[in-house]
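Every protein chain but one is kept in place in this view of the complex.
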Amino acid sequence: MSLSERMLKIDRRIIFLVIGLCTLLPLLYPVGLPIKISSEVRGVYDHIESLPEQSVFLLSIDFDPASKPELYPQAIALLRHAFRKHLRVVTMTLWVSGTGMADQLVTQVAKEMGKEYGTDYAFLGWSPGGQAVIINMGQDLYSAFPSDYSGKSTKDLPVLDGVRSLKDVGYMVSLGAGRPGVEEWYVFGKDKYKFDLGGGCTGVMAPGLYPLLRSGQINGLIGGLRGAAEYESLIGQKGKAVAGMDAQSATHLAIILLVIMCNLFYFSLRQQRG
Amino acid sequence: MTELPFESIVGAWVATGLTLLIFSFLYKDNPLFKLAEHLYVGVSVGYVIVKTYDTVIVHLVVKPIVENGEFALLIPVAIGMLMLTRYVPKAAWMSRYAFAFIVGMGAGLAIPRTVSSFILKQVEDTIRPLLSVTGPDSLTFSMNLLNPASHLNAIIILLGVSSVLFYFFFSIEHSGAGKAVARTGILFLMISFGAGFGYTVMARMSLLIGRLTDLIEFSDASYGRPTVWLSLLTIGALFLLARRGRAQPPDAH
Amino acid sequence: MIFLRRQLPLLITLVTGLLFAAQYYVPHPASEQMLTSATKWLQIVGGFALILGVTSLFHQHAVKIRRQEAGWGYSLVLYVGMLGTIAVGLWANGKESVEGTMTAFGWIYNYMMVPLQGTMFAILAFFIASAAYRSFRAKSREAAVLLVAAVIVMMGRVPLGEYLIPLSGDVSSWILNVLNSSVRRAILIGVSLGAVALSFKIIFGVERSYLGGGKE
Partner (left out) sequence: MAAVQGGQRIFSPVLVAGPSPDWFNWNQLNNLIIALSFGGLVFYSISYAKRHEIFLRRIPGLDAVDEAIGRATELGKPILYLTGAHDLHDPSTIAAAVILGKVAKRAALYETELLVPHREPITMAVCQEITKQAYLEAGKPDLFKEDANFFITADQFSYTAAVDGIMLRKKPAANFFMGAYFAESLLLTETGASTGAIQIAGTDSDHQLPFFVTTCDYTLIGEELYAASAYLSKEPVQIGTLRGQDIGKAVVLSAIGIGIVLATVGAVTGAQWPQLFLDLLRDLK
């Protein structure tokens, strides 16, 4: 077996090791490269900036712990921004296994920003049915969520004053890791109830949402950890996402090198065999 | 430095241990991984049951009925019950009513919304003038690739949309000029898949970054360094399992 | 009986399907009221669908334990995990936290479910790297195109890539915004036509595989 052949059939656990190290080392010894802001992320940021105080901002945390590393930083950055702008923040989730995480997330950021439950923000919890929940909220928010996460009646929450349905929401962002996610919020929500919609998603979902972005169906898109890092830079509070960008750089470079190497071996093998 | 609460320390040990058990799958499928896997299935099913019970039964059904007398909610409960007849062979056909309701409603809700969101909206945005008038009698064609709204990009988008749509024509043979168009379609598809792959690499790496950040945090002395000890323990266990595995005939499960 | 077993379900599909498709075009309050109630029902029925799945899982692993099939110990672990979580969850009224303090249910969630699920997902990082190595070979023109696009986007999406080759950021954003958009748009239009066609067939009973069985 020639070198090329052996290298092409390399035990994939060696690759696993390389990737593991490329992630770990920059996390332990960060460099801090500058991050450029894209227009997609700016779309969401600018819209929140333009909202008057006390507008209702609905954040749907449509992911579960599996996508936590990518979307959690996005959620934190968005919540910090919304609280800083003194918006009325309403949060919820369409993913059952994300409920506990969403609760923790909202409570933590609200505490940090000194906000009070019920008057400044609320967490409605989870409700089953996916698209049915969205339509039902568009029709009557209190029918979809008769009580919030802690069991309090949603009708008694001051933060929801004047909010009857999705039509009364100033801005809505869905942070989606799949279905139901941003697309469903458009099709079953914005299409009929006409609220402003922005999106955040995992890197996998992002390329598929570009047609919606182009056509203005969503007015901004935060894509993956990079998007979160851009948002963190925009609000000037660097967090986990910015910290992760170095590791991201290293692993990407490693993979690109792997791909180049693999092609070199491949072509040399082809040449050997004529 | 503040003392960590006891449950956080135990939690850190448990979380670290489970993380490492799952990661041991990277070496190969092994009993440690299987243990974590089954525990995971169990815990997550349990979690979903509790959440469904709490949200559906307690908050969406019982409370509204008891507090507001919304007895109409018994209808969906009945429909839901019908679904469970699937487990009674003789009455299993009754579950069809429930499925008929769900599927029929889903189909009905989908038609107009899909037409509006994904056909009209997308066609509307693809139709853009290929020239624009800037001053008196001067037509411009903007060539700037970096401006997504430029005329050149409008043409490229038109090219992409039509060739890919053409590739998905199934009732005509792709020959002659059609073959060239279909091939262009494939090239566009491949570019898009490549972009998707590249973007996703980022996504997946962030997941690893997330887990490693936790492991780094839990290697702190305040937790009693569970990462360090448990890593050693896991590697040791894998080593022992591998040795035991070698002593047995290779077929044994 | 045939009517009850076969025709009536199809009739239900026809009526609900037409009703809710038509509802979209009718802004009358009565029609809106119907949508509100029906979507609420759908939420509740969705909850019951979950029970269906769980009972099957119960049964499957119970059989394994009873027959002491290979690996029944793992099924036992599964049972213990499930019942334990249910017991703790019901004890905590299904809440992970009460007034900001973590409950035992929250502890299980935070220190067991979150790391387990997160790690399962994180394994993907390794797999994607090995997939890239194994299959990213310029075997054909198509494969070469895919590879080049992937490499450019990988460069353009990280600070180091933009730092080394400043143009990569712009090029990757052009690929995403223009080339990728056009393809995804075509796919979206095609798939949507398919979805609409299918919905029509379901409503009019042409497609009835969801009821089970082929021809009758």
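First chain written, first letter: the chains are A, B and C, and each begins at residue 1.
Note that contacts are C-beta pairs under 8 Å (C-beta built on N, C-alpha and C of every residue); 3 or more make two chains touch, one makes a residue touch a chain.
Owing to the predicted nature of the structure, the values given are computational and were not obtained by experimental measurement.
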Contacts of the hidden chain among displayed chains: A, B, C
Full-complex contact with the absent chain, from B:K63, B:R128 or B:R183: B:R128
Candidate in contact with the missing chain, chosen from C:W72, C:F127 or C:Y163: C:F127
Touch criterion as defined above, residue of B:L32, B:I111 or B:M205 at the omitted chain: B:I111
Chain not shown, touching residues in subunit C: 21, 24-30, 32, 49-50, 52-53, 56-57, 60, 116-117, 120-121, 123-124, 127-128, 130-132, 134-136, 146, 150, 184, 187-191, 193-198, 200-201, 204, 206-207, 209-214
Residues of subunit B in contact with the chain not shown: 25, 29, 33-34, 37, 40-41, 44-45, 48, 86, 95, 99, 102-103, 106-107, 110-112, 115-117, 119-121, 123-124, 126-133, 139, 158, 161-162, 165-166, 168-174, 189-190, 193-194, 196-197, 200, 204, 253
Those residues of subunit A which, in the complete complex, touch the missing chain: 12, 66, 97, 155, 158, 161-164, 168, 178-179, 191-192, 194, 202, 204-205, 207-208
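Everything that follows uses one rule, which is that only the chains that are shown with their structure count from here on.
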Pair with more cross-chain C-beta pairs in contact, given A-C and A-B: A-C
Centre-most chain [mean C-alpha coordinates]: B
Distance between the centres, which are taken as Cα means, of subunit C and subunit B, whole angstrom: 6
Centroid spacing, where centroids are CA-atom means, of subunit A and subunit B in whole angstrom: 13
For subunit A, residues contacting two or more additional chains: 16, 19-20, 23, 66-69, 97, 99, 127-128, 135, 151, 192, 203, 206-208, 211, 214, 224, 226, 248, 251-252, 255
Subunit C, residues touching no fewer than two other chains: 24, 40, 42-45, 47, 50, 93, 95, 109-110, 113-114, 117-118, 120-122, 125-126, 128-129, 132, 147, 150-151, 154, 157-158, 173, 176-177, 180-181, 184-185, 188
Complex contact set, residues of subunit B against subunit C: 7, 10-12, 14-16, 18-19, 22-23, 25-26, 34-58, 60-61, 72-73, 75-77, 79-81, 83-84, 86-87, 93, 96-115, 118-119, 122-123, 125-126, 145-146, 148, 153, 156-165, 168, 186-202, 204-205, 207-208, 210-211, 214, 253
For the subunit C and subunit B complex, residues of the former touching the latter: 4-5, 8-10, 12-25, 37-38, 40-45, 47-52, 54-55, 57, 70-71, 74-75, 77-86, 89-90, 93-95, 102, 105, 107-129, 132, 141-143, 145-154, 157-158, 170, 172-193, 195-196, 198-200, 202-203, 210-212
Contact set on subunit C toward subunit A in their complex: 24, 32, 35-36, 39-40, 42-47, 50, 93, 95-100, 106, 109-110, 113-114, 117-118, 120-122, 125-126, 128-130, 132-134, 136-139, 147, 150-151, 154-155, 157-163, 169, 173, 176-177, 180-181, 184-185, 188
